[in-house]
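With one protein chain withheld, the remaining protein chains of the complex are depicted in position.
Chain nomenclature is as follows: A and B, assigned in order of appearance, with residue numbering initiated at 1 for each chain independently.
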Amino acid sequence: MQQKDIKRLTMLLLFAPFALWILLLILLPHIGMVILSLREKVAPRVYEFGFGNYIDFAMEPIYWNTLLRTGSMALLVTALALLIGFPIAYYIAKVAGFRTRGALFLLCLIPLWVSDLIRAFGWILLLRETGVISTFLQWSGAIDGPIEFLYNDATVVVGLVYTVILFMIVPLVSTLDGMDNSMIEAGYNLGGNGFTVLRRIIVPYAMPGIVSGCIVVFMLTAGSYLTPILLGGKNSSWFTEQIYDQFITRFNWESGAAFGFLLLAFTSLVIWLGLKLSGQTLANTVAKS
Amino acid sequence: MLLQSNPSPFLWGYRIYVAAFFIFLAAPLVAAGAFAFNDSLFPALPWQGFTLDWFFNDTEPKLGMFHDRRLLRGMYYSFVIACFVASLSVLVGTTNAFLFVRGDFPGKNALYIVMVIPLVIPGVILGISILVLASDTANYFENSFDLELEFLRPGIFLVVLGQFSFITTITSLVITARLKKFDDSMEEAALNLGASRARVLRTITLPFLRPAMIASGIVAFLVSFENFNTTLFLVGSEAPLTITMYDRMAKVGSTPVLNAVSFFLMVGSGLLALVSIFIQRDKSVR
């Protein structure tokens, strides 16, 4: 029985770091944030419990418009990333020859860890009024004067797709790679055309990877800060910017905490809906990658 | 291979699309890196000639990155933070892997999902929630016991905690995947040959996990180094590199020294990423 005690002790020792991590760095901070968001400032240094911060949010169209705008643009970015990324992932996993495949996958993996800041910086250098593309177009005679490509929604969307698309492609390549080629061949063999094989065989098989990629991409986009601000300018109306504004500029932590909670609740809701609609669970998508 | 039955114009179109995508992928990175070598005060065309001044020159106005005190200090802080985060998260990732692969306790599957969740929480929210809790705790101690807990105020300690909170998920997933591939009979064989439990762990199990630990450590280091969102809210006076660069961009405007830093970071992280990929690939063949 002594052995059993040792086993139990080992389990406890292994459980301790996990529990401390989740409790102190995830659970308690989020509870603290929710509690803080429920404090109303009634006078300087005097607070009381209430939903004032949330009421403020609901009463001010700028706030919830920003949240909705952030959410819908994040959805758009997710959809675009999937549409653009899926053929790339399929090419890497199934079409490319053995050597090209490894090389292309490496090309996807290496820039994965380049900072958002540098990516956005690169886009700025390309797209701004004095940037490479504008200069090039003037030099080639296509346009007469410099053009500003920055600070509009299209640029923000392109920049965001660019920032997150590798997080879509990499899990998709892994999923498609695990798919037996003979399944696709059997699909053709049984008389399917390219489209039905894609719809009936490839997409259902890759569904966990697709959903996993979509969740990660959506959360990264909705929570991104640098790309919308640097490419969209100060008026890009991104919700994380509002949170930053409340916290750092206005030093209104109560309201900032409420915004943070709203962003979390909103994005969780979207993901929950997405999982319900696709019939997947968190356990067999993100937890697997 | 699988598109042989399709007409080849389609395949050519497909290839052009893939090529275009990789150009799209590379363009901003090339732009960010290339202007580091342009002998001009602005990171813009026209090309004024090749120079290494933005790395090594020691006088204004072309102060190179290796002589720019603030950038160097930022890099130093980033390095220190990344080292702490990487070693801590690999440590906890390893215990988590053992917990979830070897352990058997009620609610294991639910807790496994809980372990994954920090990865999908927006970094901004992780940042503010940890800031709120730390400040509340610090304020409480200050008001009740007149105790100033400096480490709970924004600074390196909080940045490390903030990044650790979600990077641990990454290391846990990588190390768990490796431990799942472990053949338990190898431990039994070592025990059978007379090794103690501690010796088995030291000579058999940990060496088996080592590639995953190193690779996930490198990834943790890179993610920590490039993190901005979580760090932004927790940073004190010791600004890491990404924050310093952002300040520089917002206040001074872009100068080619930022391109030099970008180039340096891209090459560094690219090489580290390569190393981590090869460490994992080499061993998984066996």
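The rule is simple: contacts are C-beta pairs under 8 Å (C-beta built on N, C-alpha and C of every residue); 3 or more make two chains touch, one makes a residue touch a chain.
Definition applied: contacts and distances are computed from a predicted model.
Of the candidates "4Fe-4S dicluster domain-containing protein", "Molybdopterin oxidoreductase family protein", "ABC transporter ATP-binding protein" or "Cytochrome ubiquinol oxidase subunit I", the chain left out of this view carries the UniProt protein name "ABC transporter ATP-binding protein". With respect to the full assembly, the chain omitted from this view is in touch with B. Looking at B:S8, B:N192 or B:S237, the residue that reaches the missing chain in the full complex is B:N192. Taking the whole complex into account, chain B touches the unshown chain at residues 183, 185-186, 188-197, 199, 203-204, 207-208, 286.
Please note the rule applied: only the chains that are shown with their structure count from here on.
As a whole-number value, the distance joining the C-alpha centres of chain A and chain B reads 16 Å. Taken in their complex, chain A has these residues touching chain B: 11, 13-15, 17-18, 21-22, 25-26, 28-30, 32-33, 36, 84, 87-88, 91, 94-95, 97, 104, 106-119, 121-126, 130-132, 135-136, 162, 166, 181, 184-185, 188, 194, 215-216, 219-220, 222-226, 230, 240, 243-244, 247-248, 253, 256-257, 260, 263-264, 267, 271, 282-283, 286-287, 289. On the side of chain B, the complex with chain A involves touching residues 1-3, 5-6, 11, 14, 17-18, 21-22, 24-25, 27-32, 35, 42-46, 91-92, 95-96, 98-99, 102-103, 105, 109, 111-126, 128-133, 136, 161-162, 164-165, 168, 173, 219, 222-223, 225-226, 228-229, 232-233, 242, 245-246, 249, 254, 258-259, 262, 265-266, 269-270, 272-274, 277.
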